[in-house]
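The other protein chains are all here in position, but one chain of the complex has been omitted.
Here is chain A:
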Amino acid sequence: MIELPAWIPTHMDYEGQKWAERLFQVIIVLFGVVGLVWGYSIQQFSQTVYILGAGVALACLLTLPPWPMYRRHPLNWQKPRSA
């Protein structure tokens, strides 16, 4: 794996992961349904797939990078104790 500089964050906490997963599922299903309705009304299935693709791009942008909103519930680690 390539080494990123230390100031670029690379993780989400568990609450954030749950929200991220829910968010991309909702976005993709929503764009899928909208695409289906639009494609049926103009009778072109290609438009359905393009709309779904737009939804996937939006979901990637919103949920793949670890934005700060997914790091609002960090775990409460105990302080290190010397042995």
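The working rule: contacts are C-beta pairs under 8 Å (C-beta built on N, C-alpha and C of every residue); 3 or more make two chains touch, one makes a residue touch a chain; residues count from 1.
Here, contacts and distances are computed from a predicted model.
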| item | value |
| --- | --- |
| Per UniProt, the name of the complex member that is left out, chosen from "Actin-like protein 6B isoform X2", "Signal peptidase complex subunit 3", "Ubiquitin C-terminal hydrolase 22" or "NADH dehydrogenase [ubiquinone] flavoprotein 2, mitochondrial" | "Signal peptidase complex subunit 3" |
| Missing-chain contacts mapped onto chain A | 10-12, 17, 20-21, 24-25, 28-29, 32, 35-36, 39-40, 43-45, 48-49, 52, 56, 59-60, 63-66 |
